[in-house]
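I have a structure here, written as structure tokens, and I will follow up with some questions on it.
In this view, the complex is presented without one of its protein chains, the others remaining in place.
For subunit A:
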Amino acid sequence: MARLDDRASESGAFTARDLDVLLATADVVYPSAVSVTEEFIETYSVGRVQDREVYRTGMKRAIADVNAYAGRYTGTPFPDLAPSARDQVLREMGVDRVQPEPEGTVPEQVRYYLVNELLYALYSTPTGGELVGLENPPGYAGGLESYQQAPEDRPADE
């Protein structure tokens, strides 16, 4: 059974290279309508997990695993690959065929700590929710106005 880990720590901060992998992955798993920015990743992913040592360690491990796999089979670090090649690396690792599992196999952990981490960061904020028509998605403290609004009253349509 997975338990929430209460330990907090400042150690194990993300390196610039880690951020490159996060951005390069986001570029693949986010829809093309989203412009992936370092600011977004730092706010909703890196910032969200900054006091979660165990989780952050899992992310760093997944980042390292993807990078190592890319290096082994393409000879190129993951962030330096073309988007289609990055997509292929993730699929060849099996990340698209496994269930996310924080204590699972390498692809299961990559699915949980890297791909789903980024998808959660996107789709639990209005940036992702609005793409679907849900400007206050579950997980986002978007207040009590939007649920009352008719589709034609949505701010985006004004």
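Just so we're on the same page, contacts are C-beta pairs under 8 Å (C-beta built on N, C-alpha and C of every residue); 3 or more make two chains touch, one makes a residue touch a chain; residues count from 1.
Everything below uses one rule, namely that contacts and distances are computed from a predicted model.
Student: Looking only at the UniProt record of the hidden chain, which name from "Class I SAM-dependent methyltransferase", "GMC family oxidoreductase", "ABC transporter permease" or "ATP-binding cassette domain-containing protein" is the right one?
Tutor: Cross-referencing UniProt, the chain left out corresponds to "GMC family oxidoreductase".
Student: If the hidden chain were put back, which residues of subunit A would touch it?
Tutor: The missing chain touches subunit A at positions 1-4, 6, 28-33, 52, 87, 96-97, 99-102, 112, 115-116, 119-120, 123-124, 128-129, 131-144, 146-151.
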